[in-house]
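Sharing a structure below in structure tokens format, with a few things to ask.
A single protein chain has been omitted from the complex, and every remaining protein chain is retained in its original position.
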Amino acid sequence: MTLYIITAVSLCIASVLAFAVAPPEKFLGESSRLIYIHVPLAFSAVLSFILSGVFSARYLVSPREMDEIHFHNAAVLGIFFTVLTAVTGAAWAHIAWGVWWNWDPRETSILFLLAVYSAYFALASSTGGRSARYRASYLLFAAAVMPFFVFVAPRIYPSLHPDTLINAKRTVKLIGSMRLALFVSMASYALLTLSLFDFANRVSLLERKSSQGE
Amino acid sequence: MTAMNHCYAKRRSALADFLSTLKRLIIKELRVEFRSRGMIGTALSFTVSSVIMAGIGYGGFLKDIHTAAVLFWIIALFSAMTPVSHLFIREEEEGTIGVLRIRFRSDAVFLSKLICGMLFVLLSLLVMAPLYVAFFNIYVADAALFVAVILAGGSAAACASAFAGALASRAGGKSALFAVLSIPAVLPVLIVSVSGTIRALSGAAGGWGDAAFCLCYGAVMAAVSVWLYEKIWMEE
Partner (left out) sequence: MSVQFQVENISKRFGQKKVIEGISFSLRDGQTLSITGSNGSGKSTLLRLCSGLLRPDSGNTMLFVDGDRVPVAGGKHTAAAAPFLRWYSQLTAIENIELIHGDDPYLKRRTIEYCERFGLKDELGKMLSAYSSGMVQRFALSAAFGSCPSLLLLDEPGAFLDEEGKSLFKEIFAEESAQRVSIIATNDSDESLLCEKEVRLG
């Protein structure tokens, strides 16, 4: 319960910082505030992916029902955040650059995640009840592919993605209040991810207990 | 006297045993595939007809190198993915996987199918490439690099899609499920192979790095897949 309260409070603080305190960016204007939504969503998507990978590995090493619930719910959250990231990113790209999609490494990585989750749910619906091992092994397999996108990236078209956060000089090119708003947003979205994860796990556990009780 | 008793009499190294097992499994795969002829015929006819259709549709010189590379790899990847998945799916469909499970280790079975799959993939790509170059009248600036990228990309695609084939065969969803499962794993191969092919066709530098990446990626995917295959080896 404390987790949910802290999450709610941090989301409120983040919203205030993002929409009231931080100034609009010079060239993009008010639409630049999408950074406080789009970037944390991407962060949540990657966090969910990592969670699903970790719990899949745990399940394969030593099968436990809780780990199965965990990796499945992490995958559900993952596809939710990935779709939102892609949609907010496309909207912002259209506003800022006039194109919906321009195939740079970050966008392609998000599409990759989307492909992984679509495949995961196709596998889940194809196999039904006894498929926990198959689903876990697929998530781990996808996790093994993910790092290669770092090496693949230079071979994709040059990026329109601003290098505000991830760049060679390892500095954050944002002024103080914007930086604060962004990091608070990212932290609050991380808490949101964990809250939703915890909530989904509780629901799944209750569902299992009631179906086994029948 | 049981087999164990008898086996004590022999002092063979584990590696020699493994290689002998691998050899017998590969011979079995080759024999079964050549006698049933289903997979080779289908894979080759898919490849050839795709190239013909694309050629008829385009009808002329393909001067845009980027388009040429992308079209080549779209056809090549689908050709590459078919043999590997078929090797796993056929075993489950015909029920012969039981013999393999009771007698052999999972890594030997997986590697034998992977090696055979790679052989078929490379065969179909080596048939497809000259046809493609001829039908589209493409000028290849660096022929050695072109061949290297095809071989490296084809083997990487086979390695990347093998585990997806194994999963699809266990999950009962067969070919449609296999395509969906293998796409994320094959994406890096597609991107890098297209890049390498563009460099081979245009004569630009850096293509050998692309070929090297494909080989490394294939090796890592094969290693990960061998470990994961053991986890799904038993029936649930």
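Order as written gives the chain letters A and B; numbering starts at 1 within each chain.
Convention: a contact is a pair of C-beta atoms (placed from the backbone, for glycine too) under 8 Å apart; a residue touches a chain by one contact, two chains touch by 3 or more.
Note that the structure is a prediction, hence the values are computed from the model and not measured.
Asks: Determine which of the presented chains are touched by the chain that is not presented, and list them.
Replies: B
Asks: Among B:15, B:205 or B:234, choose the residue that contacts the chain missing from this document, as touch is defined above.
Replies: The single option touching the absent chain is B:234.
Asks: In the whole complex, not just what's shown, which of B:104, B:135, B:208 or B:227 touches the removed chain?
Replies: Here the residue in touch with the unshown chain is B:104.
Asks: Please give every residue of chain B in contact with the chain that is not shown.
Replies: 1-7, 17, 20-21, 24-25, 27-28, 31-32, 35-36, 94-96, 98-99, 101-106, 234-236
Quick note on the criterion: only the chains that are shown with their structure count from here on.
Asks: Whole-Å distance, chain A centre to chain B centre, using C-alpha means?
Replies: Averaging C-alpha atoms per chain gives centres 32 Å apart.
Asks: Can you list the chain B residues touching chain A in their complex?
Replies: 160, 163-164, 167, 170-173, 177, 180-181, 183-185, 187-188, 191-192, 195, 210, 213, 217, 220-221, 224-225, 228, 231-232, 236
Asks: Sort out for me which residues of chain A touch chain B in the complex.
Replies: Those in contact with chain B are residues 60, 108, 112, 115-116, 118-119, 122-123, 126-127, 130-131, 133-134, 136-138, 140-142, 144-145, 148-149, 151-152, 155-156.
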